[in-house]
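Note that this complex is displayed minus one protein chain, with the remaining chains in position.
Entry: chain A
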Amino acid sequence: MKESFVSIKNLNLKFQQKAVLRDLNWAINRGENWVLGGASGSGKTSLAKIISGLQSASGDININFDQTSSLPAETLFVESWYQFKNLEGVANFYYQQRYTSQQAKETLTVHAELVSYGKEKGLHFDQVEPILEALGFATFASSQLIELSSGEHKKLQLVKALWLKPQLLIIDQPYTGLDAASRKNLNILLDQVAEESVQLILICNDSELPTCITSFAEIIDGNLVQVDAFESSTGAENHLGEIPAFLKESPVYSSQNIVKMVNVNISYGEKQVLKNINWEVKAGEKWLLQGHNGSGKSTLLSLVNGDHPQSYANELYLFGNRRGSGESIWDIKQHIGLISPEFHWYFDPTATVWQSIASGFYDTVGLFQQLPYTKSTQVDELVQYFGLTENKNELLSALPLGKQRLVLLARTIIKNPELLILDEPCQGLDQQQTKHFNQLVDELCSNGMTLIYVGHFESQLPTCIEKRILLEKGEVKVVESLNTEILS
């Protein structure tokens, strides 16, 4: 019998007394490309890390690299989370600091980062250029790492992986944060490297996949189960019950004008990221904010959330008050519930699930005060509603990504805010969880809550959305009202 490329036997992994993988077996033959899907928390990322040698577990793993191949005999794991360093080597900055001007000079540029990567791995720079082109990334060569949006960081990781062409390439959530065009091009690039004998394992629940994919699997009860495709396997149906009563109350608006921007401009040095933005959001409106990666969406939202230092130089009104007229950022934030990929990265890893949700009352990253009785009861109710009761005293950072995301979503809505800002809220959730969450958003919004929702996938949006703003290269391209038919 021919030897498998990857052969895994009797793999066992425990996480805090709980068995995640139990005697898992997996054989990947030469020429096969796999998609690993299934429920969040089933152990997919752990398995990938074990195969890549980033995590240890008991059992046998053999990877029979082809020593005659010109491709590097190594396994590369592209994490769903990126980490970048500024020149001083501090791994994580705080969320808002990405916007202050002083910090912006301290990271590397994309070009410098790629040059140093190419040098480390012995790669030719001319080979990366077509990849940059295909992913629409060439224009970012001179950008500072800190200026990149979440989608752009993802692309940078993918560029590196596709450039290196390791014999085994494992990508966790390859499509997260990518827009439709980039997703399509990524699939073409993946097909190309597969053609050159790179073998792929993609961890995701997406349905638009590269054509080279030969096999599908998911982890059920710690075992690898091969499946035909992913239509049927969206994880267990865990129906959410009735939403807690305190979330059914209609918000009380202090002003009908939630956001008003008049000719807003934002630049970092020479680079202009927002140009002459005019936009109004009225109380109760449900907006969809769209745009390519790097079009300025995150910056626009940071203005609404009171975070951007350049707010003070622009004509910007929030909740009826001109920005810079004596309000504090905490006065603004108390009206808003916000979640974004960046916010998730910078969240306090030492907070427990319960504390993380409770901190939403005070808009703080981490909980610094004792909750009064009613608020504490509300946290309990929401914990239960999201099915997190078992995890409530665990550290947020110890949970699988999908669950972490649910916790932060709970934090976002805990104070039943006037304005919900959901920037790609469902990243990392499986399809079932996404569906449930969007239903919840619809229900909350039916009580009069204002919504700004950022999402790439037309199929995964709440139905309540009625207006759309599209950004392109920092400018407003389209503002329109939507018929519900267009979306459904």
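Some points to look at:
Quick note on the criterion: contacts are C-beta pairs under 8 Å (C-beta built on N, C-alpha and C of every residue); 3 or more make two chains touch, one makes a residue touch a chain; residues count from 1.
Quick note on the criterion: contacts and distances are computed from a predicted model.
Name of the non-displayed chain as stated in its UniProt record, restricted to "NADPH-dependent 2,4-dienoyl-CoA reductase/sulfur reductase-like enzyme", "histidine kinase", "NitT/TauT family transport system permease protein" or "Ketol-acid reductoisomerase (NADP(+))": "Ketol-acid reductoisomerase (NADP(+))". Of the listed positions A:Pro72, A:Gly366 or A:Gly387, the one in contact with the omitted chain in the full complex is A:Gly366. Among A:Asp206, A:Asp348, A:Asp380 or A:Glu394, the one in contact with the hidden chain is A:Asp348. By the touch rule set out above, chain A reaches the unshown chain at residues 88-97, 100-102, 268-269, 306-307, 309-310, 312-313, 324, 326-331, 348-350, 359, 362-369.
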